[in-house]
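Beneath this line is the structure, given in structure tokens, with notes to follow.
With one protein chain held back, the other chains of the complex are shown just where they sit.
First chain written, first letter: the chains are A, B and C, and each begins at residue 1.
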Amino acid sequence: MGLDGAWAVAWMRASAAVVAEHRVELITLDRDIGDGDHGENLDRGFSAILPKLDEQPLDVTPADILKLAATTLISTVGGASGPLYGTALLKASIAVAGQEDLDADAVVALLTAARDGIVLRGKAEVGDKTMVDAWTPAVDAASAAAAAGESPARVLAAAADAAWGGAAATEPLVARKGRASYLGERAIGHRDPGAQSTSYLLQAAAAAAGEGAA
Amino acid sequence: MGLDGAWAVAWMRASAAVVAEHRVELITLDRDIGDGDHGENLDRGFSAILPKLDEQPLDVTPADILKLAATTLISTVGGASGPLYGTALLKASIAVAGQEDLDADAVVALLTAARDGIVLRGKAEVGDKTMVDAWTPAVDAASAAAAAGESPARVLAAAADAAWGGAAATEPLVARKGRASYLGERAIGHRDPGAQSTSYLLQAAAAAAGEGAA
Amino acid sequence: MKKLINDPKDVVVEAVAGFGAAHPDLVTVSLDPVFIARADAPVAGKVGIVSGGGSGHEPLHGGFVGFGMLDAAVPGPVFTSPTPDPILAATKAVDGGAGVLHIVKNYTGDVLNFETAADLALAEGIEVRSVIVDDDVAVKDSLYTAGRRGVAGTVLVEKLAGARAEAGGGLDEVADLATKVNERTRTMGVALTPCVVPHAGEPSFTLADDEIEIGIGIHGEPGRERIPLEPADRIVDRLLAAILEDLPYAPGERTLVLVNGMGGTPQVELFIVFRRVAEALAERGIEVARSLVGNYTTSLEMQGVSITLLKLDDELIELWDAPVQTAALRWGR
Partner (left out) sequence: MKKLINDPKDVVVEAVAGFGAAHPDLVTVSLDPVFIARADAPVAGKVGIVSGGGSGHEPLHGGFVGFGMLDAAVPGPVFTSPTPDPILAATKAVDGGAGVLHIVKNYTGDVLNFETAADLALAEGIEVRSVIVDDDVAVKDSLYTAGRRGVAGTVLVEKLAGARAEAGGGLDEVADLATKVNERTRTMGVALTPCVVPHAGEPSFTLADDEIEIGIGIHGEPGRERIPLEPADRIVDRLLAAILEDLPYAPGERTLVLVNGMGGTPQVELFIVFRRVAEALAERGIEVARSLVGNYTTSLEMQGVSITLLKLDDELIELWDAPVQTAALRWGR
């Protein structure tokens, strides 16, 4: 059974919930090595998505929801994470355009397109201590899970787990992109807020598909 | 034996010492019901008098020293206390002009002229919670002591004691002059810094004459 | 206490030296005695205008020295009135033969020291008139007290008297105009945080994390009452009520609004305050004909704001719009 428009709606709802729940944590992480607004930015953006979800037709596709979320994030979040997450979801939407049910390969395509969108805009590489450090292991884990014949839900769960590991792995790094790059060595020991929020958003995706608790 | 120029010099030296010693206390009193600079203002003024005392001829009169102190205070203290103490010493100087040795009556005249100078400039009455509340009982006590035939030194000691009582008596008052007047009822419970410094200056005068410890 | 200073005793002299170096086209500074004068002082035939007082209120007064405003400013030590000597020196430096106006904020120290300086100037043949500014409605006025304080309204008196003098007004005319402005000006302030005088090294008072001081002065002296923090709009309404009770306006009357930052207030907050002032005055039918929002009369790093209303007429509007060229206020040239 693939993931349909209802899943996408549930993902966005779960994302709004998980962001609201971890708002202060994300602010605190960002205060340590950035400017302390990451949780506020995402909370503003996902809160703006919520009311729009109620107005969706029953036959909405995942691509429709992803595009709606993308444009809403772009026009409400601001900062670095707004255009990055916005572009990610826009590219993801294009990658699964027209599909009503996403199978495991489609989920991998969605995640890959999202990650590539972030890299296109932000030009960060793995190891630069950004959200890319969560997205890239997530994409790799998702590919492996799909190749192993896992269900779309399990593919997302694998992605979420890998993202969490990727976020944790940002802690010892010096940052080369984003505000944390201004800190030099002083960024060492702190987790990147965007990598952390990425792992929450992927947890939300898996939970919306029935895997794991967001 | 009356009080000569050497006494006046000693008075000013003792004043500088006592003001420096109580600088922080006077600042704190002034912070409570004023702007927190009274100790700093007087310390600046009396410190400026000190080097000038070294240059005085041996036959200097009390009036000379008082005038020197007055003009120095006027040109270095600023604030309310600068012109008030400056005028006080200027008028005191005029009251004992030409005298080489001050007897008890001369001391009373000196103190009375000083107090009148303050009232002339500041227009405060007893009970307004200002330095006048220390000066007026001091003048009264000095008169009584002189009338009772006390020595000039004892006259000063009586004045200093009465000034101390007058300063303490400002605590329950609402202020009608100076910065403390802005506080209304909230000035109650605080001692007036200028009344307190007056009692220190008169203690210095008595100590310079050999009475009491400044 | 953390401050960008060297020796606390050198704060005023070094700041004045820096001010002179930053504005050589506008002012010349004297460091002993300390005063700031217009670069082209004395202006022959023009009434000279001198103001001054304790330092720590910048840009008051030095920032207002220049064409169309002050001829000289005399900064005392931080929060302490200057002594007569520099006031006299400044008065002599700007006397262009038409006499000199002293604009003095109503504090015992300022009044007494300017009084002595005026006497000394007179003795040297310079005609001096003094106008005392006492715009602060926080303090109850009475014949038997020190009276009200001079606070942010001083800026308006200096601007308008300066314009009248620049336009060729005689000494009495300029002094009378200053008196008129003072009579039509009312101010009320609030502090969120205290300030620290450099030589004292300790806050002037302490406020709890949720307390504000209503009716604050500009020297870190405590205010009229201490209340819990409220939303900005409610605080504004309180301050305005005190002002309008003291000097009522009829609907249709015009006012100049000065929203003055105490030094450490972020600019967004000043405009949030101004927004409500404009709204509340509109509700009462009072026309905001002119306005000024910014740090003009400060108390070092204090956070807070004061609101000043000046009741305008055609004459005052014309003088307000007249060109002014100073470090802190400039338009028309």
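Following the convention adopted for this analysis, a contact is a pair of C-beta atoms (placed from the backbone, for glycine too) under 8 Å apart; a residue touches a chain by one contact, two chains touch by 3 or more.
All of these numbers come straight from a predicted model, not from anything done at the bench.
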Interface partners of the hidden chain - shown chains only, full complex considered: A, C
Contact residue for the chain not shown (choose from A:18, A:77 or A:169): A:77
Absent-chain contact - pick from C:161, C:273 or C:310: C:273
Residue of C:51, C:193, C:260 or C:308 in touch with the missing chain, whole complex considered: C:193
On chain A, residues whose C-beta touches the chain left out of the figure: 27, 31, 33-37, 40-41, 44, 74-84, 121-122, 176-179, 181-184, 186
Those residues of chain C which, in the complete complex, touch the missing chain: 1-7, 11-12, 14-19, 21-22, 55-56, 58-59, 63, 78, 192-193, 195, 209-210, 212, 229, 231-233, 235, 259, 263-276, 278, 288, 291, 293, 295, 298, 300-301, 303-305, 330-333
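To be clear about the criterion, only the chains that are shown with their structure count from here on.
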Chain contact graph, described as a line, ring, star, complete graph or other shape: other
Distance between chain centroids, defined by C-alpha means - chain A, chain B (Å): 76
For chain A paired with chain C, centre-to-centre distance based on mean C-alpha positions, whole Å: 55
CA centroid of chain B to CA centroid of chain C, Å: 33
Junction residues of chain C - those touching two or more other chains: none
For chain A, residues contacting two or more additional chains: none
